[in-house]
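== subunit A ==
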Amino acid sequence: MTTILEVRKLNKSFGGVTVARNIDFTLQAGAMHCLIGPNGAGKSTFFRLLLGEHTPESGTIYFGGDDITHLRSFQRIRKGISVKFQVPGIFKALSVRQNLEVAFQHHLHGASLSETVRRVLDFTNLSNEATTAAGVLSHGQQQWLEIGMAVGVEPKLLLLDEPTAGMSPDETRKTGEMLHDLNARGITILAVEHDMAFVQQISQSVTVLHMGSIFAEGSIDEMTAHPGVQEIYLGAADE
Partner candidate 1 sequence: MNEIRLPDATEAPGRRGPRLWLSRLEGPQTMGRGLGFWIAAALVLLAAILYPAFNNDYTVGNAAYFLVWTFMAMGLGLVWGYCGALSFGQTAFFGLAGYAYGVITINIGSAFGATWLALVLAVALGGAFALLIGYFMFYGRIKGVFIGIVTLSVTLVLETFMAQTAGPQWRIGEARLNGFNGMSGMPPLTVPWFGGEILLYAGTTLYYVLLGMVVLVYLGLRMLLNAPFGNVLVAIRENPERTEMLGYGIRLYQMLAFGLGGALAGLSGVLYTAWGQYITPSSMGLTAAALPIVWVAVGGRRDITATLLGTLIVIAGFQSLTIYGSQYALVVMGALLVFTVLVTPNGLVFTVMSQIGRIFGKGRE
Partner candidate 2 sequence: MRIHHNRTLIAALLAGTCLASGPVLAQDGPIKIGVLEDQSGDFAAATNVKVNAIRLATQEINDAGGIAGRPIELVIYDTQSDNRRYQEFMRRVLQQDQVDVVFAGFSSASREAYRPIVNQFNGLAFYNNQYEGGVCDANMIVTGAVPEQQFSTLIPWMMETYGPNVYTLAADYNFGQISAEWVRQIVAEQGGTMVGEEFIPLGVSQFSQTIQNIQQSDADFVVTLLVGAAQASYYEQANSASVGLPMASSVNVGQGYEHKRFTPPSLANMYVTTNYIEEIDTPESNDFVERFRAMFPNEPYINQEAANSYIGINLYKQLVERAGSTDHDAIRAVIAEGDVCFDGPSGNVCLDPKSQHMSHTIYLARVESDHSITFPEVWENITPYWLGDAGCDLTQNDPSAQYTPSNPPPAQ
């Protein structure tokens, strides 16, 4: 197995608050990995650092062996990272099909664009909604549409920030299947997730973040049994 993402000694703080402290993190190609941790643990910040929305104070990010620490966001996307945000980041005034076209059109044209759009519509169960304005889709459908858009750039690594937030159990299950399907096609997946049942469904291994640094890593069962992990979750719940 090869390493797709490698993070070395990443540090970031806002004002006096440290949000990433000496993070070392490695992700193998083909993995399906989850990041967990209580609110404010730094999960979203970690994503934003990976995406280039924040610049780290120190540390290095390697993607596919290349140093991407100083690339702009869209340049990282073009290297093969893609993301689905927590709040659905779709274009509400555009139709579902237009959303997908915008997502794909910088590398596809004409017939191959139409074909890819059709396939992704199928994949996301949105074929019947192709001309609907994206803003009126159900919450789950909006999440799927965004996953479809994220996949459209043909990423090697897909970052998912709480992909099932606000979904019904049935939608959550379907989403899990979708992710397994994508993973089977060779896309590495890194997800931030709260729903432990869902984590169990999709992930072989998890990383626990706490106060901006990596607290523990291991299988999901190990982590739920880990006394320290239980403590930070309970401690956080007390606050």
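Note that a residue touches a chain if its C-beta (ideal position, glycine included) is under 8 Å from a C-beta of that chain, and two chains touch if they have at least 3 such contacts; residues count from 1.
On the choice of candidates, all candidates are chains of the complex that A comes from, given by their letters.
What you are looking at is a predicted structure, and each value in this text was computed from that prediction instead of being measured.
Enquirer: Need the partner of subunit A in this complex, chosen from 1 or 2. Which is it?
Expert: Only one candidate touches subunit A in this complex, namely 1.
Enquirer: Can you name the residues of subunit A that touch candidate 1 in the complex?
Expert: Subunit A reaches candidate 1 through residues 51, 53, 72-75, 77-78, 82-83, 85, 89-95, 97-98, 101-103, 105-106, 110-111, 113-114, 117, 130-133, 136, 138, 146, 149-150, 152-153.
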